[in-house]
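Sharing a structure below in C-alpha cells format, with a few things to ask.
Removed from the display is one protein chain of the complex; every other protein chain stays in position.
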Amino acid sequence: MAAASRTPSRWGEIALLCAICLFCVFPFYWMVTTSLKTQVVALQSPPAWLFTPTLQNYIDVLVEDRMGFALMNSMIVSVSTTALAVCLGCPAAYALARFEFRGKTDLWFWFITNRFVSPVVLAFPVFMIARETGLRDTHIALILMYLTFTLPIVIWICTDQFRSIPYDLDEAAQLEGASQWRIFRSICLPLAMPGVAVSAILSFIFAWNELLFAYILAPKAAKTAPAMAVTFMEGYSVPYGKIMATSTLIVIPVLIFALLASKHLVRGLTMGAVK
Amino acid sequence: MSTRVNRRTLLAFLGPSVFALLAVGVVPLAYAVWKSFYYFNLTKLSRSEFIGLDNYATVLTSGAFWGAMGRTAMLFITAVPIQIAIGLCIALVLHRPGLTLFKTLTRLALVLPMATTYAVVGLLAQVMMNQKYGVFNQMFGWIGIDPINIIGDPTNAFIGVVFWDIWQWTPFVALVLLAGLTTVPPEIEEAARLETKSNWIVLRHVQLPFLIPSLVAVLILRTADTLKLFDMPFTMTRGGPGNATEFIAVLIERIGNRQFDIGLAAAHAIIMLAITVVLARIYISLFYKDVR
Partner (left out) sequence: MRLNTKASVIALAATSVLGAGSAWADAHAWSLEKAAEPYAGTEVNLLFLDRPGYAAALEMIPEFEEKTGIKINTTTVPYENALGEQVRDFVAGGDIDIALIDLVWIGNFAENDWIVPISKFTGNADLADPELDMEDFFPLTLNAFGGWDGEIYGLPFDNYSGLMFYNSCMLKEAGFDGPPETWQELMDDYGPALTKDGKYAFALQSKRNETQSADSFARMLWPFGGSFLNAEFRSNLNSEESQTGLKFRQDLMKYMPEGIVAWDHAETVNGLAQGDIGIITEWSSFYSTLVSPETSTLGDCLAVAAEPAGPAGRKPALGGFSLAVASQADDAEQAAGYLFIQWVTSKANAERYVRAGGVSARQSVYEDPAIREEFKFVPALVESWQEGVPEFRPRFAEWPEITEIVQEWGTKMMLGEVSTEDGATEIGKRMEAVLDQAGYYGGDKPLAQ
C-alpha cells in the first residue's frame, strides 16, 4: 500500500508523486522533443537526448501538408457540434430533470445508451447516406455525426446539474406566472452554467479527438487534424519528426481545454456518476 | 418534485434532441440493419443481392469475429485490473493530507494522458517502441535488458497496447477513485483511524463501501471504451502483427474499409451493438438502482 503508516517519510511520498508525474508527462516530453529533431537525428540509435532543435518539421507540416487547414477544420467542426449539442441538449436535460411524463426513465436510458455505441457501427451506413444526400466531405456531416456522442454527454451532465438546483425557485416563478421556457432560460440555465460549461468542454475534447467518422466521411475538404495524422503512416518512409510535430499540434488545444476543466473532468467523464 | 406540463411544452423541450439523435443515430442504424441482409460490396454494387441471414452466419462461424471479441475481452481483463490497482494507489496517496502543491501538480499531470488524442497515442507508441530508434529499448538497455522487438512480435505488441491503455486510462481511474474517496465523511475516517493503525483495514471497511459507485462507474466506462477501441491500435499496429491486436472495432473497420463489404461489416456491427447494449443496460440498471 502506498501509505504505510500515519507518520510517513515525506520524501517517499514526494518521490512517489514525482514518479507518477514522470510517467504521465514523459511521453509528452518525448513527443515534443522528437518533433524538434531532424530526420537524421530522429533516426539515431540509440536515441539522442541532447541535440540542436529545429522548427523545420512544424514549418513543413503547416506549409506543405496543410496542417493549418486541417486544424481549422477540426476547430470549425468541434466548436459547431459543441454549440449545437448544448443548444439541443440543455432544454432536454431540463425536461428530464423537471417534468413528469411517461417513459421518462426509458428516454433517459436511450439517450445515455448512445454513449456506448461505437462509431464503427454507424460509420459505413452514414457514408452511404452522406453519399445520397451530398453531405460527404462537408463540415455539416461531421458536425451532425458528432452529435451521437456530444449530445448524450450534454444531456447526462446537465440533467444532473438541473436536478441539483433547488426546486423552490421554479415554484416561486410559477406562482408569478412565468412560462416553463422563461423559468428554464432566466432562472435555471444561469444556475446550471458550471455543468453546461463542463459538458461543453468535454464535447469539444471528444469531437476534437474523433478519428473514425472523420477518416471515412471527410477525405479532403473537411479533413480534420487526427485524420491528417493518419496520412503520415506511409510504409515508404517514416518521418518521425513530422509525425510528432503533427501530434503536438493536435494535442495542444485539447490539453489547454482539459487543464482548464481539470477540476470537473472526472465528473464529466463519468457522466456525473461520481460527485 | 416534478412538474406536469402539456404536450406542446414537452415537445418543445425534448423534441429537437430526440429528433436529432433519431436522425444521426437511429436512421444509420436502421440502414445498417437493412444492408446486413444483403451482399453489398462497394466495389461490386451491381451484384448486390438479398442474402437473408448469410452475413450473420458468416460472422458467427468465421472465427474472426470471436477471435477479435476474445482479444477485446482479454485486453479488458488484463488492463482494467492493473488500472484499478495502480489507480487506487495513486488516489490513496493524493487523498492524504499535506504536500498540497505537489499534489495539485500531480493532479494536473494526470489530466494529460486522458486528454491525449487517441490516434496520437498510437503514433507515440510507434515512435517510442521502435526496436532500434525507440527510447523504450534504450531504457531497457540501461537496466541491462537486450532490445525487445515490441511492435513486431504478437505477444509483445499486445502487451504494448495494454501498456498504452494503462498509460492513458490509469490517471482517469485514479481521479475517479479520488473523487470517490472524498465522499467518505471525514469524521468516520478519523474515528476509524483512532481505532486502528492499519491502512488496509481503513480501506477495506471504511473507504471501500464509499468507493463502490466509483468502481462501478469505472467498469462501465472502461467496458464501453474497450469495445470502441479503434484509434490507438489502428495507428500503432493496424491490428498486427498477424492479428495479435485486431480488436473488434479494428476488425469491422478492416471489413468495411478494405474489403468494402458493407453488408458483412454491418452484420458484425449489429451483433457487437447488441452485446454493447445488453452490457450497458445491465451496468446502468446495476449502478442507478440506488440513485433512482
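Think of it as A and B in the order they're written, each chain with its own count starting at 1.
Throughout what follows, a residue touches a chain if its C-beta (ideal position, glycine included) is under 8 Å from a C-beta of that chain, and two chains touch if they have at least 3 such contacts.
What you see is a predicted model; the values in this text were computed from it and never measured.
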{"item": "Interface partners of the hidden chain - shown chains only, full complex considered", "value": "A, B"}
{"item": "Absent-chain contact - pick from B:Gly141, B:Pro185, B:Pro209 or B:Gly242", "value": "B:Gly242"}
{"item": "Residue among A:Cys18, A:Val238 or A:Leu259 touching the omitted chain", "value": "A:Val238"}
{"item": "Candidates A:Ala130, A:Val154, A:Ile183 or A:Ala261 - the one touching the absent chain", "value": "A:Ala130"}
{"item": "Residue among A:Ala95, A:Ile153 or A:Ile216 touching the omitted chain", "value": "A:Ile216"}
{"item": "Options A:Val40, A:Ile140, A:Met193 or A:Ile256, residue touching the unrepresented chain", "value": "A:Val40"}
{"item": "Interface with the unshown chain - residue positions in chain B", "value": "39, 42-47, 131, 149, 151-154, 157, 237-243, 254, 257-261"}
{"item": "Residues in chain A touching the chain absent from view", "value": "39-40, 43, 65, 127, 130-131, 136-137, 216, 219-220, 230-238"}
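Methods note: only the chains that are shown with their structure count from here on.
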{"item": "Cα-centroid distance, chain A relative to chain B, in whole angstrom", "value": "15"}
{"item": "Chain A to chain B touching residues, read off their complex", "value": "1-6, 8, 10, 13-14, 16-17, 20-21, 23-25, 27-28, 30-31, 34, 42-47, 84, 87-89, 91-92, 94-96, 98-101, 105, 107, 109-126, 128-129, 144-145, 147-148, 151, 155, 167, 170, 174, 180-181, 184, 205, 208-209, 211-212, 216, 226, 229-230, 232-233, 238, 240, 243-244, 247, 250-251, 254-255, 257-259, 262, 265-267, 269-271, 273-275"}
{"item": "Chain A-facing residues of chain B, complex", "value": "1-5, 9-10, 12-14, 16-18, 20-21, 23-25, 27-29, 31-32, 35, 89-90, 92-93, 96, 98-99, 102-103, 105-120, 123-124, 126-128, 132-135, 137-138, 141, 167, 171-172, 175-176, 178-180, 183, 193, 197, 199-200, 203, 213-214, 216-218, 220-221, 224, 227-228, 230-231, 234-235, 238, 249, 252-253, 256-257, 262, 265-266, 269-270, 272-273, 276-277, 279-281, 284, 287, 292"}
